[in-house]
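What follows is a single structure, and I will ask about it in a moment.
One protein chain omitted, others in place.
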Amino acid sequence: MVVGPEAEVEVVVLALPPRPEVVSVARLVVGALAAADPSFDDERGADLRLAVSEACTNAIQAQLGRPAGPSHDAPIELRFEVGPGCIELAVSDHGGGFDPDRLESHPAVTDPARLEYEGGLGIPLIRLLADELEFRAADGGTTVVMTFGPRVSTGRVVS
Amino acid sequence: MVVGPEAEVEVVVLALPPRPEVVSVARLVVGALAAADPSFDDERGADLRLAVSEACTNAIQAQLGRPAGPSHDAPIELRFEVGPGCIELAVSDHGGGFDPDRLESHPAVTDPARLEYEGGLGIPLIRLLADELEFRAADGGTTVVMTFGPRVSTGRVVS
Amino acid sequence: MDLRLELSEQGGWSVLLVGGEVDVATAPRLREQLIKLVNDQRFQIVVDLGGVDFIDSTGLGVLIGALKRVRTQGGELALVCTERRILKVFEITGLDRVFRIGGTVEEAMAG
Partner (left out) sequence: MDLRLELSEQGGWSVLLVGGEVDVATAPRLREQLIKLVNDQRFQIVVDLGGVDFIDSTGLGVLIGALKRVRTQGGELALVCTERRILKVFEITGLDRVFRIGGTVEEAMAG
């Protein structure tokens, strides 16, 4: 799609209520956008669906953790910029923001002590899947900007 | 989805570039929203996908028929209001508007002369599938508002 | 998007098996293929919608146009369709009374 002869970069915007149940809709949309660009294969499409799922989950959880009010209920916004061979994906929330450089560090996954933590895998996964990743503090929340080319370099693992 | 215990009406907004290739994304989203509400069965979900397809097709064709410029390229916007047992769907375009009461009338489909016209089935289909339908002239374009309950009355056919 | 077309010959008829979604994005390819058949003097056509998951008025319009073209030549365009959801679109538009619709290619050809 969106990669027709006349197409440069196409923008798709999706605003979703901050509810766990809509994360699957975000995955559907990014999956369809990736599937429509022949330079993205099925596996890369799966990467995109996973990354968008992680980013939306964080956005939703940040908002639902806030007291009742506009920043609890405001929609999260997904912005897909689809150009030939490249998909840029921005997820914006009103979850109050955080410092991505000061995340709690967990023991390595193979350390038995790691089993104490169920969380903390989302951002490492996004880092791994996206070719570029940026967190922007914005407007009482965060915009996570991820860029995807057709293929992630192979052999990378979450560290 | 969206029909959790705390859910009242949830709003999902989708902005798409005016390109034929994205109509399938609109169908995916409305299909997922309908599937998540147990009061909509598969058949009603198919009705919704068909109606959204017709409305988006008209919106896109109206814009692509305009001269190059903002009203040619501006996104078309879909707004889904999903409440328990009801989905309201608004499709907005910048296609210059039209008078839905002055559409060209075609011979009945069974009249051989009807074969001269490949078009003209979209709005009759929407009328049939939606429980309520309204065309609003808006902002250099049209907003088509369709309301869907769980089931269309049976036995209706395009006239 | 996703449209698959497969052409074969059967008992003097051209059989076009269609799969995927027929909408404003994909209908032009279906129209082209049907026009090409007529240009090749193939006026007995079965369009087998067996693999179609979705069709809207744009797709119906293409079929109407093709029916017109073959009838003008004294030919026929018949459909194969068994999927209830697709049949419903023909029924509510009344087009089930315009097209010959069979459950199999043989039925469609037999009329």
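The chains carry the letters A, B and C, assigned in the order they are written, with residues numbered from 1 in each.
Note that contacts are C-beta pairs under 8 Å (C-beta built on N, C-alpha and C of every residue); 3 or more make two chains touch, one makes a residue touch a chain.
Everything quoted here is computed from the prediction, not taken from an experiment.
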Which candidate, A:Val9, A:Cys86, A:Val109 or A:Leu133, sits in contact with the chain we can't see?
A:Val109
Just name the one of A:Ala15, A:Ala35, A:Leu50 or A:Leu133 that touches the chain not displayed here.
A:Leu50
List the residues of chain A that touch the chain left out of this view.
20-21, 23-24, 27, 42-43, 46, 49-50, 53-54, 57, 60-61, 108-110, 114-119, 121-122, 124-125, 128, 156-158
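Operating definition for what follows: only the chains that are shown with their structure count from here on.
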Relative to chain A, which chain has the most distant C-alpha mean position?
C
Averaged over CA atoms, how far is the centre of chain A from the centre of chain B? Could you give it in whole Å?
29
Return the distance between the CA-based centres of chain A and chain C, expressed in whole Å.
42
Can you list every residue of chain A that touches 2 or more other chains, as numbers and ranges?
1, 36
Show the residues in chain C shared as contacts by 2 or more other chains, in ascending order.
1, 25
